[in-house]
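Every protein chain except one is present and positioned as in the full complex.
The block that comes next holds chain A.
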Amino acid sequence: MPEEGMEDSKGGEERPKWNNKAEYLLTCIGFAVGVGNVWRFPYLCQIYGGGAFLIPYLIALVFQGLPLLYLELAIGQRLRMGSIGVWNSISPYLGGVGVASMLVSFCVSLFYNTIVAWVLWYLFNSFQEPLPWSQCPLNHNNTGYVEECVESTPVNYFWYRQTLNITPNMETSGSLQWWMVVSLATAWSIVYICFVRGIETIGKAVYVTATFPYLVLTIFLVRALTLPGAYEGLIYLFTPDWEILKNPQVWLDAATQIFFSLSVAFGGLISFSSYNSQKNNCEKDAVLVGVINSATSIYASIPIFAILGFKAHTNYVTCLNGNILALTNEFDISDMNITVENYEQWFDSLNGTHPSRVSDLKLKTCDLQTFLDQSASGTGLAFIVFTEAVISMPGSQVWAVLFFIMLFSLGLSSMFGNLEGILTPLHDLKLVPKWMPNELFTAIICLLLFLMALIFCLGSGNYWLEIFNSYVGSVPFLIIAFFEIIAVAYIYGIGRFSDDLEFMTGHRPNIFWKVCWLVISPLMLFVVLVAYVAVQAQTPPTYAAWNPDYVNFPNTEVLPYPDWVFAICVLLSSVPVISIPLVAIYRLICCMSGRHSKDSLHNNPNPYANEDYVVELLL
């Protein structure tokens, strides 16, 4: 690496640095460990055959996740710049990768903080007795409960009506929901206060936000294991179904899950490691962060599934009790003679003696397995399934508050990385005017993001969020990561990179890393990218709408995306990525026209063009 090309520190102003190693590690871990570890991984584990899913997951971690992580941390630490500066340094033609990273971080920050705002809303509402999602509200003239609530469930009603106030379809935008705007403002204010002094304040904040979730998960683990039905839930989760490994979809989902879970290609990790001193062992850091991230996913799935098992058990018992009551009332049997245990015998005997009366009762079939199968991921898990489980636990308010504070910490620490992926490149590009203090610049960016995110506070906001999540938060990352690894392994050169690593960590990377960077990881990424795009292309572009007037309400109505919405989806996927070829072409044109390119790194200074020497003709 030529000496002149390296910019160790900015002119005049020292680059900020971490107070200690722990802050740096906690920030990276907090960024990697997000809400997805809690609400995406357990769901995948469940639908893909429990314990068997761990095999493709861990393989993807070792061969794809860890090499990418090590790569990002290393180049950030060596080149000491944000994502744009780093990729400009490696090759000016690939500067677009940094721009793409920044744009994608921008889009993700928009919708991710809206999820944090939802969590805050639920948190604020958890300080009530009874919990607002435990019962239906009365209708206008107090004669009965609100119809929409009665037809679905109080939990669904609270989420879709009282939180989102969702419109029946995407064309109807609805109006701004003021309570959502208020929650969103709170979320952005909290993000801003943690960012006010850059990594100085972030470093303090992560002591809480990165460690608190573990504390809450442990508390939930202990509580959940004492609940009835917990063991059924855990057995259901972890029973391996080895046959599932033959399904390629499982491998695809494992690879994408590991990839999105580690938050590579955001540019945030590069920024965080750029504040390190160069002589830091980033290999150990990368392995540590990667392993802790996966371990957290596995650890989180235990209480989640214990609680889901409890919920299934509660639903099963409620279903059975309904049947028992019906039988007891119909046949005038003594109260509590039929219990959950002897229900089967009673049912058989009654059905044998009075089959017509029994069939007239229209008893429901209660099967624990069916209830266990009702799982969800994402916002459905947190705001519908889990809130329903919490109602049945004694001391609901405490558990609700703990759960939502945990989700809030997870989301906030991930937001640090998202926002860092926007701010650091802008600083490094020197786009910040000199007179503007950092605090003001951060405030302006946060305000801008808040105003743009108001679109998610409309009535149709949830539909838009799903679009952003599926189209921005998926394919662009895969493409960026693919270019990252190609850039470092082939354009920068594995030899030069190994030299840098030797300078930083004290030893050259071993054969495993080299093979991964050169062959395995790019190949895996490419295969995953192609397969993912192929699968997405095959699924029709539809969305699930909550429409109270739908015939099969409370089932969601499956509607196709309108054309203009689909155009926006395509734009969202392609615009961030289009900067990669655009910047390359721009640089090519500049280079071919022979002019001085702005990037002086690879220009040999002309010894005869002395710009410093001004001839003053003193006549």
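The rule is simple: contacts are C-beta pairs under 8 Å (C-beta built on N, C-alpha and C of every residue); 3 or more make two chains touch, one makes a residue touch a chain; residues count from 1.
By our rule, contacts and distances are computed from a predicted model.
Of the candidates "Pyrroline-5-carboxylate reductase", "Eukaryotic translation initiation factor 3 subunit C", "Collectrin, amino acid transport regulator" or "Piwi-like protein 1", the chain left out of this view carries the UniProt protein name "Collectrin, amino acid transport regulator".
Contact with the chain that does not appear here is found for just one residue of A:Thr201, A:Asn281, A:Ser377 or A:Asn469, A:Thr201.
Annotation: of A:Ala22, A:Leu138, A:Ala567 or A:Ile589, A:Leu138 touches the absent chain (contact as defined above).
For chain A, the residues in touch with the chain missing from this view are 4, 8-9, 11-12, 120-121, 123-125, 127-128, 137-138, 142-145, 182-183, 185-186, 189-190, 192-193, 196-197, 201, 328-329, 332-336, 437, 439, 600, 605, 607-613.
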